[in-house]
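Omission of a single protein chain aside, the complex is shown with its protein chains in their original locations.
And now, chain A:
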Amino acid sequence: MNVLIISIRSSTISQLLKPSCISSSLLSLRQWHNFEEITPAKYVKSNLQNGLGRYVCQLQRLTIKFCKEFRTSFGVRDYIEHDLVTFAKKYPMVAIYLQPRRHRTPTLTAEYLNGCEQNLKITSCSRQQVNWWVHYLLTQQGDSTVRYLKQMHSDSPSTQGIWTPYTNKPLDRILRTYPDDELREIEDPDYLYPSATKQIQQLFDKQQQQEDEEKHV
């Protein structure tokens, strides 16, 4: 995160502008240039190459907090009554806890294998909506969802190899006799077969030389 730095050379003004005296207009000065600088971002990464060997459900334990009386928990109570046992049988890898809390909003607390925890308030959700949210948590990895970065990747690196100063250079240069026209051609492409521009320049130079010689003569 960026830190607001205010440098004022004059001593009198700097005494006035102590941190407690900084006006809100100064605090709101933007020190960053684009939104991406200050928003959290990360690369897409699964927990321990999950799915490479075998798939492991990342949801470790699920705590359903609900109220036995309030209307806001009616869907949660319905879900617990009708669907929870089926869910627990279908997904035995999740440890499920029920916590009745009097007169509070119902909450889903999910703890994941990587140590993260997610809390979800499900106030006034119907039975079906609760089911949706539970499955949402079940299929998560548990880490916070932030802006994802691209990670360029290639399973097969370039066949030709990356470019170096020595790419496409002749390998038999030790065996040649110097001066070698072909090597010279690599250094200076106009050497053996000059381009049209170069030819005109050469003609012009030759003409100039001739004129000079004629003058001297």
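Criterion: contacts are C-beta pairs under 8 Å (C-beta built on N, C-alpha and C of every residue); 3 or more make two chains touch, one makes a residue touch a chain; residues count from 1.
To be clear about the criterion, contacts and distances are computed from a predicted model.
Visitor: Suppose you had to identify the omitted chain by its UniProt name; would it be "Large ribosomal subunit protein mL44", "Gaa1-domain-containing protein", "Peroxisomal targeting signal receptor" or "GPI biosynthesis protein family Pig-F-domain-containing protein"?
Guide: Looking only at the record, the undisplayed chain corresponds to "Large ribosomal subunit protein mL44".
Visitor: Among the options A:A41, A:M93, A:L149 or A:I186, which residue touches the chain absent from this view?
Guide: A:M93
Visitor: Give me the chain A residues in contact with the hidden chain, please.
Guide: The list for chain A reads 24, 27-28, 47-49, 52-54, 56-57, 60-61, 63, 92-97, 99, 113-115, 156-157, 164-166, 169.
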